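See below for the structure under consideration.
Right, chain A next:
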Amino acid sequence: MLNKLIKYDFKSMFKNLMPLYLILIGFSILIRISGIAANHFSILKVPAGTLTILYIMLIFGSFIYTFIVSIKRFYTNILKDEGYLTNTLPVKKSNIVLSKILNSGIFLIITVLIIILALIISYFPNQEVVNIFNGLKNSIESLGYNFIVVLLFMIVYMLLGYLNYIQIIYTSLAFGQMHNSNKIVYSFVSGLIIYTVAQIFNLITLGLFIVIFPDTIDMVNTNSVTPSFFTQIFLYGMILQIIYFVAYYVITTVVLNKKLNLE
Partner candidate 1 sequence: MNWVFDNERPIYLQLVEQLKILIISGKFKAGEKLPSVRDLAFETHVNPNTMQKALNELENSKILYTQRTSGKFVTTDKKLLEKLKNELALKYGKQFFENMNNLGFSYDEAIEYLKKSKGEI
Partner candidate 2 sequence: MTLVECKNLYKNYGKREVLKNINLKINKGKIYGLLGPNGSGKTTLIKLINDLLVPTNGTILINGKNPGIESKKIISYLPERTYLNFDMKISETIEYFKDFYDNFDEKKAYELLKRLNINKDDKLKTMSKGTKEKVQLVLVMSRKADIYILDEPIGGVDPASRDYILDTILKNFNDNASIIISTHLISDVEKVLDDVIFISDGKIILNESADKLRNERKKSIDAIFREEFKC
């Protein structure tokens, strides 16, 4: 059943995001053309520059839009009129929520890939980018780490971080809908509370981390960082994100199971 839920959430979100992807690709072609044109006719350099600024705004906007689509799907499918169908399907609520989370992740990845594709279309080949990339690769490897492993780790870490931000909104919406009126206000307040609690939890765990690994402070103070320092920090960060992921997921599911209040 989870697969079916994923399929339909995917279809719906794709319909919303497809126009964005087309615009991104289209704009990337435009940038490429304007770049070539500006090289031939210097009076076109200013318009080309303007286009570049728009391009950057578009790319940033794409992340925001992807985030919004992920939130919107959760909200309309579970908490609005569609909820009368979704919540009476013979499926587990936990799977309904999980499907939304997974699709949020999938579409973040797709958006990123489309942006990378767009950038390649607009600017490839670009020696500066290659230089930066190689520089990064070298410094990581000089610390004794495998570049691919670090890259994968960072991708997973950032993905989890993004999904946890999304989940904070999901959980807030779940708390908000419990009330009969002013649902948005309650959602907002819940969000603030959850965020604050998370920050406090961050501080507590940081304190614990320092207590368990006192050498970390020394390393930072004496500026003599060893490879294990990074490993500890990254593992600490990853474990924290995993804890949040599970916590938000469980709380959202429990609230939707026991305190659903559709209008």
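Keep this in mind: contacts are C-beta pairs under 8 Å (C-beta built on N, C-alpha and C of every residue); 3 or more make two chains touch, one makes a residue touch a chain; residues count from 1.
Selection rule, in plain terms: all candidates are chains of the complex that A comes from, given by their letters.
In this text, all values refer to a predicted model and were calculated from it rather than measured experimentally.
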Numbered candidate touching chain A, per complex, among 1 or 2: 2
Touching residues (chain side chain A, partner candidate 2) in the complex: 1, 4, 7-8, 12, 15, 77, 81-85, 87-92, 180, 258-262
